[in-house]
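Note that one protein chain is taken out, while the other chains of the complex remain in position.
We call the chains A, B and C, going by the order they appear; numbering starts again at 1 in every chain.
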Amino acid sequence: MKEKKAKNVFVEGAISAEFIGNSIAKHQSKTTIGAHNIFLGQVRADQIDGKAITAIEYTAHQDMANEKFFEIREATFVKFNLTCMHIYHSLGAVNAGEICLFVFVSSPRRKEVFKALEFVVEEIKAKVPVFGKELFEDESHQWKVNS
Amino acid sequence: MKEKKAKNVFVEGAISAEFIGNSIAKHQSKTTIGAHNIFLGQVRADQIDGKAITAIEYTAHQDMANEKFFEIREATFVKFNLTCMHIYHSLGAVNAGEICLFVFVSSPRRKEVFKALEFVVEEIKAKVPVFGKELFEDESHQWKVNS
Amino acid sequence: MNLTIKYFGLLAEVTQRSEETLVFTKSTVQHLLEDLYSKYPKLKEKDFQVAQNLEIVAKDTILTDEEIALLPPFSGG
Partner (left out) sequence: MNLTIKYFGLLAEVTQRSEETLVFTKSTVQHLLEDLYSKYPKLKEKDFQVAQNLEIVAKDTILTDEEIALLPPFSGG
């Protein structure tokens, strides 16, 4: 087994707006930062065959996912001039309207944060083994497919 | 004079992390949104000739700036599939580490928010008559130049 | 060798388990999959990748005695 350096990116349930606000506040002592860029994934109440999605229940291969989050993090710091980066992903049920993914990058310069944030989000979608089960109001479900 | 449809984008002083958190929370009833992207401009304590910047004092041609913010907003809604967009810019003194620009775009799909946010921020930098006076610890100043 | 096999998402529904341990004597991922297809015929219709010890591997990869995970398409975020 390779040395485990990855920290846990997962949080139980939805990520609250207050948590995001607090995370922003913690960066105000870092006065080399000139630009922050934040991506938030929010669960949509899509209508499919006349039924609305009420929640997505997330599971993951947690050990592998945390490894992949860590590799993405390392690769991003090599590619872009960032001061800091934070990633949080939900596990378990997240209701429509709630936030399931929070990616936060900061840099002295704005050009870096735009490129870095999109890179991180696309890497997460492509490489991290997380699985979303879309729950409908009638208690049926389907497995989410990313587009 | 043309009809005034522009609302006031300016806020007095820094934009607080709590304000940003509250703004995120307000979007959780909009269940067609799948992706938010937020840009925050933060004042850096740059060292110039051995003196640190302690704050930036923002002034603006407010009527013209609000017109330009409005035009940028309209152009962005035409170019990108967005659910909503919010822009706030500080006037007056903003200390190093504090936030002076908050741009918030939301869409059903993530691809749209990345493109839209960068467009909006670059348009603001290029077209909106806002002027930053960088204040140093010894009470001298210089006028900010965007890069 | 003793293989721990983990099933995720849709695949755990198909196999009706999230994990099992198999005693296995053949050598490659492909061999293992053939055995699993016999055991769970519906698995063959599903799109998935195989990870060995937390890394995605090709079908001709030699099995070690570490963890094997069957991963349906990722849908995080």
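Here is the rule we go by: contacts are C-beta pairs under 8 Å (C-beta built on N, C-alpha and C of every residue); 3 or more make two chains touch, one makes a residue touch a chain.
Remember, it's a predicted structure, so these values are computed and weren't measured experimentally.
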- Not-displayed chain touches, in the whole complex, chains B
- Item | chain B residues touching the omitted chain (full complex) | 1, 41, 58-61, 63-65, 67, 89, 100-101, 121, 124-133, 143-146
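Keep this in mind: only the chains that are shown with their structure count from here on.
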- Measuring centre to centre with C-alpha atoms, which chain is farthest from chain C? B
- Between chain B and chain C, what is the separation of their C-alpha centroids in Å? 49
- Task: Would you give the residues of chain C that are in contact with at least 2 other chains, written as numbers and ranges?
- Result: 77
- Task: Give the residues of chain A that touch two or more other chains, as numbers and ranges in rising order.
- Result: 41, 121
